[in-house]
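Chains shown are a subset, placed as in the full complex.
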Amino acid sequence: MNIMKLNGVMPPITTPFKGREIAFDRLKENFQRWNKTKLSGYLVLGSNGEAVYLSEPERIKVIEVAREAIPKEKIMLVGTGMESTVETIRFTNEAARLGANTALVVTPYYFKGSMTQQVLYDHFVAVAEASRIPILLYNVPQFTGVNMESPLVAKLSKHQNILGIKDSSGNIDQLSQIIHQSDKGFNVFVGSATVLYPALCVGAVGGILAVANVLPELCTRIVELYNEGQHTKAREFQNRLTPIAKAVTAIYGIGGLKAAMDMAGYFGGEPRAPLKKAGPEAESIIRNLLEELKDILKA
Amino acid sequence: MNIMKLNGVMPPITTPFKGREIAFDRLKENFQRWNKTKLSGYLVLGSNGEAVYLSEPERIKVIEVAREAIPKEKIMLVGTGMESTVETIRFTNEAARLGANTALVVTPYYFKGSMTQQVLYDHFVAVAEASRIPILLYNVPQFTGVNMESPLVAKLSKHQNILGIKDSSGNIDQLSQIIHQSDKGFNVFVGSATVLYPALCVGAVGGILAVANVLPELCTRIVELYNEGQHTKAREFQNRLTPIAKAVTAIYGIGGLKAAMDMAGYFGGEPRAPLKKAGPEAESIIRNLLEELKDILKA
Amino acid sequence: MNIMKLNGVMPPITTPFKGREIAFDRLKENFQRWNKTKLSGYLVLGSNGEAVYLSEPERIKVIEVAREAIPKEKIMLVGTGMESTVETIRFTNEAARLGANTALVVTPYYFKGSMTQQVLYDHFVAVAEASRIPILLYNVPQFTGVNMESPLVAKLSKHQNILGIKDSSGNIDQLSQIIHQSDKGFNVFVGSATVLYPALCVGAVGGILAVANVLPELCTRIVELYNEGQHTKAREFQNRLTPIAKAVTAIYGIGGLKAAMDMAGYFGGEPRAPLKKAGPEAESIIRNLLEELKDILKA
């Protein structure tokens, strides 16, 4: 069934709001533009989709709209991780029913101290066993305070329903070891755009990158250059990408990411409270960073 | 309306499970025993209640059962914090409708980097303004990775619908400054049983303590001794309490807490996956720690 | 031999500089004023003495000058910890030869990852065995990144040449357990003035406090009040002390401490590079904090 290749660049799509409601029309418009790029697929209901701020009916509607907007040849990843194992399984199969190709399952994290490597192993195996679609592990310690170490990932890579991982730790040493120790064919995506190029060097198949919401072409270009063996040029483009990539996630959060989308011709809008929209100073910095990339954006 | 005094010792009650379902009968039995102690009230749907593992219908049923079981003269706190401001308000008013006296509202935490003191201030003020019952702030950095500093708490203490805080940081310096800088009458509860006595010394009104699920009498005795000015004895009892308090939270998590409840004549049972029940070694250590307290448990 | 009682308040004395040289005359003048207070002794060559910036000949001269200035009835502690065990022993016995009553020995810390509890145990036992004067352990994780846990301290407390510990972790839970688990007569000093009162409550014998360089009377008064059982007043004075205590260490470092000394009639002067003197804004804040204590300073 899943002959779709997992690689390339995917944005964890943002969720547009109009007042208190989700602006589904705007989401569709974003997809129309993204679909014209070389993005290999989309992550729906990821961190940057503000999934933690959406009710379950809203989540379902977002999946439905995304399913309709995403062409069959592009991957549709859906974030389905919950704190409880049973709920994660239930919602993963709900996403499967709604047409997701693969589920991205974050580590549970509220009880950090109890999330040992063994507990995580058992959780992911239980989900993989019960899920009707293949899953991708999601390691994002800066949000969760929980880290999946390479031996754990290597062990999980043997499970036939676990296709890969999105590692957003930003730690290239760890990423490199995950790739080396895991089964052949295990798909490792990097989650930090600032290390996209070195991640490819150590063997990542692609990136799931917030900044790809704003600058899909620049992100996919780096992967292309790498695949063509054009290391110098890939590194140069990485250096162009890094400042804006840093701004729209680490520094200015989702407010910053959405502001950048607005400037780049997508619909960003405001995040949900308690998050705030980017202030004037942040906006001005982001605008300047995008300005400096005009030559690439035009191309 | 809220003439109830906020002080004393309250357990963040655990949620008993029978297989995959909540064992409401067991919960009622636990309440019957707890009600015979000097506990001043209960926290329903706190961290130790595994609230993050309960669906909303389950949460509502837990509140309903608790409301029925909790006598009018005891405080009924309900944990109602969600990631989104709007959802927090909605669920807080739902808890109010179901009879909660006060809501305990945890800091939002998924986007840690964006949870500045200003963002937290705006969130809590919005919740306090819209809530039909008074709220208590909940600061638990070991789970959330977010800390409310004393100037923020002092500022929030001026709001008439914010009655106090549960600070589980374990940091007596911070607790002390929160108390000193906040408005008179602002109720500061400590959330770590290992520092109950020193917290009382610096002015805490009481404790919301996991170990009070197991040893309510020992916990309330410490507060009584402190109130009677019996410092030496209070310190001595604190030293008796500390090892088991450490075991049932920091060391062995909720699995450990529930095992201790089973040994002490309450119903603990197993936590929900991905959490695990305490292993044989943990059980044996916990049993010994309780054994050492036999003289107090009998009294 | 060591019938001197270890308790009360001691300042980790600062080292005054005149240009690039140590201003020994100023140091003597500081001692003249300190000696008129109820300080129980002095820590020479502690962190706040900028010991890490002094050459060995300078260290020796500081000890000699301090030995002459410190009356026999006050304790003379000298900081003698080095990274290597052998060097620590050598310098401890050098301090003994120069008249130190007790040596304060910090945990080695450069190779943090290798400083296991066992390595620390062996180090301290080796030093205690070879030292001609009794030693006090020094735990200061905010500078060293190394923490001595309570079971380790309890084990070391059995050694007859290890008299106590200065714990600057600021962690009252840990301090409390160190006291409870250690041998009777083991002397536990708190190293953070912001938790002096709660530390006394859980059984500390006194404090070794940077702010005691500036406000010795206020610090010793808190200990007196505690000893007299005047808890309310002790807590009140603690609350008066906390803001300035925070400013002169955590916030403005040694530059801030020295500025406060200058304002309080002692000689502070400038720290050694790379440390800097407090800037005008810091000075103004510190001046205001001291101003607010005028009533106590006069008394």
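Chains: A, B and C, in written order; residue numbering restarts at 1 for each.
In the analysis below, a contact is a pair of C-beta atoms (placed from the backbone, for glycine too) under 8 Å apart; a residue touches a chain by one contact, two chains touch by 3 or more.
The structure presented is a predicted model; accordingly, all values stated were derived computationally and were not measured.
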Copy count for the complete homomeric assembly [3 present here]: 4
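The rule is simple: only the chains that are shown with their structure count from here on.
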Interface composition of copies chain A and chain B: same or different, split at half: same
Chain whose Cα centroid lies at the greatest distance from that of chain C: A
For chain A placed onto chain C, the superposition rotation in degrees, Cα atoms, nearest 5: 180
Cα-centroid distance, chain A relative to chain B, in whole angstrom: 35
Multi-partner residues of chain B (each touching 2 or more other chains): none
Residues of chain A that touch chain B when the two form their complex: 20, 47, 52-53, 55, 83-87, 108, 110-115, 119-120, 122-123, 126, 142-143, 145, 250, 253-255, 272-276
Chain B to chain C touching residues, read off their complex: 170-173, 176-177, 180, 192, 194-195, 197-198, 201-203, 229, 231, 235, 238-239, 242
